[in-house]
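Only one protein chain is missing from this complex, and each of the others stays in its spot.
Read from first to last, the chains carry the letters A and B; within each, the first residue is number 1.
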Amino acid sequence: MPHGPFRLAEIVARFGGELVGDQDVVVRQVGTLAGAGPGELSFLTHPRYRNELAATRAAAVIVPESERGATVLPRIVCRDPYAYFARVSTLFNPPPPSVPGVHPAAVVSPEAHVAPSASVGPTCVVERGARIGEGVALAAGCVVGAEATIDRDSRLHPHVTIGARCVVGARAVLHAGAVIGADGFGFAPEGGEWIKIPQVGRVVIGSDVEIGANTTIDRGAIDDTVIEDGVKIDNQVQIGHNCRIGAHTAIAGCVGIAGSTRIGRQCLIGGAAMIGGHLEIADRVVITASSGVSKSIPAAGVYSGALPAIDARAWRRTLALLRSLERLVERVRALERRLTNLERPR
Amino acid sequence: MPHGPFRLAEIVARFGGELVGDQDVVVRQVGTLAGAGPGELSFLTHPRYRNELAATRAAAVIVPESERGATVLPRIVCRDPYAYFARVSTLFNPPPPSVPGVHPAAVVSPEAHVAPSASVGPTCVVERGARIGEGVALAAGCVVGAEATIDRDSRLHPHVTIGARCVVGARAVLHAGAVIGADGFGFAPEGGEWIKIPQVGRVVIGSDVEIGANTTIDRGAIDDTVIEDGVKIDNQVQIGHNCRIGAHTAIAGCVGIAGSTRIGRQCLIGGAAMIGGHLEIADRVVITASSGVSKSIPAAGVYSGALPAIDARAWRRTLALLRSLERLVERVRALERRLTNLERPR
Partner (left out) sequence: MPHGPFRLAEIVARFGGELVGDQDVVVRQVGTLAGAGPGELSFLTHPRYRNELAATRAAAVIVPESERGATVLPRIVCRDPYAYFARVSTLFNPPPPSVPGVHPAAVVSPEAHVAPSASVGPTCVVERGARIGEGVALAAGCVVGAEATIDRDSRLHPHVTIGARCVVGARAVLHAGAVIGADGFGFAPEGGEWIKIPQVGRVVIGSDVEIGANTTIDRGAIDDTVIEDGVKIDNQVQIGHNCRIGAHTAIAGCVGIAGSTRIGRQCLIGGAAMIGGHLEIADRVVITASSGVSKSIPAAGVYSGALPAIDARAWRRTLALLRSLERLVERVRALERRLTNLERPR
């Protein structure tokens, strides 16, 4: 349900930037430089895409100051074309409207509270004591546990599970299959078997958080697991009990974070990174994709540990050399001794 | 609901191969060499299983040409016993039949189109404009979003989510909990926070694709994410927005593929391999299990980068040596200098 169309002048009036060229050009959707057609607004973030800019069929483009002269198309010159594009795309592509009210095929406890403007989709289950805030939209098949709270304007995609007593802040987006508030993995060993430790903490999620499809965030063992405001989490991420994720940190897909780890604000955790338990990661730390973190990181910076795949035979040789490194060090030590011997004046 | 039984002669009439021994032997199910009992048909793919062949209680076996004489049991000699076995097993074990029609506990929009021969299970939700093709079977709890399309004879297991406008081709098998068409992970950074970029592309899946349990495939940001014909994807795989997976490529469990990466045709991606974003992987590339790919791979071949676990103490020594490699290189350089000095004629 795209909105619009809009004249470029209307867009600039709304979002700022400088309009160069025909201000009456009308655009109705966004597009990539390569894929945009007539009536579409595209964007250039980097000079390396100038070739695509030259060939684009877009009606207009968003460009940075440095590329002001890089096209003759109508253009919006601004400081940050990618952020500008995000805003314009949101204007053209608002989330689909949801119909307020409880679908007749939903099951809502009489002891739950659903705000009048909230939408509860078919086959949803809202348990006793749960609170669904104004403007919240639950897509089909969501389960909101007893005494859980979902704050205003949050949007849950199909099959999201919110465990009992958990809290989801305002304007959250939770994608399909996400599980918030399953039990943490807590067992005490005794005599070769395991005794389950009840997981009585909650998951508490701040405002403006996005959580990807099939991501799981466990409830705390005793205290809570906390996801601060503005955190963005991709698909299939696992966050263990009692973690705290600092505000505006972004976590890419397939990341695992073991229990009781605290990650700072504005961190970037690359895809498939694995972070051990009981660690402290400082603010503004970047972990590159596929890296493993087994020690606390006390200072901002970029941290890596991933091995890029190479030709399999070359990799086998490298592995063999790695296995024989100890022997190589001994050989160097022997050489040093022999050489010292030779160098000695006779 | 196994079909059969069949006489060996009937099986050979159907699938080819040469029958050696009693053609009237009747088999009613397949089995492993070790586990098969009377009335079961087993198979041998490799001479290393000859001991198991000798001990098998199977009624008959499928063998390659080279093993024609390896047993006195009735046997079907063929070029590729594993493929032959797959066909026979499919004969004995067809998918369970589904009952055409919409279950009374399903919720189907009056503006959706469900083919008469399709089966929509209990607690399924089919939204407005969705199209469910002939012979499609939706198990319990599936959600098909607005204007999504599922082509003929596809089979969705419980709790599969198909996002709005996504397309699933014919004869697909989607396992429980798979999420097709969640939003890609797209945010523009601005002032330490994130602006969401609407994800307006679709997921478009070809024919004869299989997708594993709890696997997630994100919709494109602007253009589509594409899974070509015959692709087989295992459980808990994550495929980011705007990826393209080439025809007949197989992707094992726990693999992650970051956004905008294109993988060629007939590739094999080993379990837990992690592939970075914006890469191009050629046709017929094999990535071994647990390997990370951070650069494009322009040529067919086998690529590796995984570290096999060893005794933990030995591994700690290897890690320490790895950390001191720079120092080792310096020591070798010093040795080279000293030696050159010594070798100089005095």
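As a convention for this text, a residue touches a chain if its C-beta (ideal position, glycine included) is under 8 Å from a C-beta of that chain, and two chains touch if they have at least 3 such contacts.
None of the values given here were measured: they were computed from a predicted structure.
Visitor: For the chain left out of this view, which of B:Ala213, B:Val226 or B:Ala258 touches it?
Guide: Answering carefully, the residue with contact to the hidden chain is B:Ala213.
Visitor: Touch as defined at the start, partner being the missing chain; which of B:Arg7, B:Arg57 or B:His103 qualifies?
Guide: B:His103
Visitor: In the full complex, which of A:Gln29, A:Thr56, A:Ser154 or A:Asn214 touches the chain missing from this view?
Guide: Here the residue in touch with the unshown chain is A:Asn214.
Visitor: Looking at B:Gly129, B:Pro189 or B:Gly271, which makes contact with the chain not pictured?
Guide: B:Gly271
Visitor: Suppose we count only contacts with the excluded chain; which residues of chain B make the list?
Guide: Within chain B, the residues that touch the unshown chain are 2, 29-32, 35, 80, 82-83, 85-87, 89-90, 92-94, 96, 103, 105, 121-123, 139-141, 157-159, 173, 175-177, 210, 212-214, 230, 232, 234-236, 248, 250, 252-254, 266, 271-272, 289-290, 306-313, 315-316, 319, 322-323, 325-326, 328-329, 332, 335-336, 339, 342-343.
Visitor: Of the residues in chain A, which ones touch the absent chain?
Guide: 105, 107, 123, 125, 127, 141, 143, 146, 159, 161, 163-164, 177, 179, 182-183, 185, 187-190, 192-198, 200, 214, 216, 218, 222-223, 236, 238, 240, 254, 256, 258, 273-274, 276-277, 286-288, 291-295, 301-308, 310, 317-318, 321-322, 325, 328, 331-332, 335, 338-339, 342
Please note the rule applied: only the chains that are shown with their structure count from here on.
Visitor: In angstrom, rounded to a whole number, how far apart do the mean CA points of chain A and chain B lie?
Guide: 25
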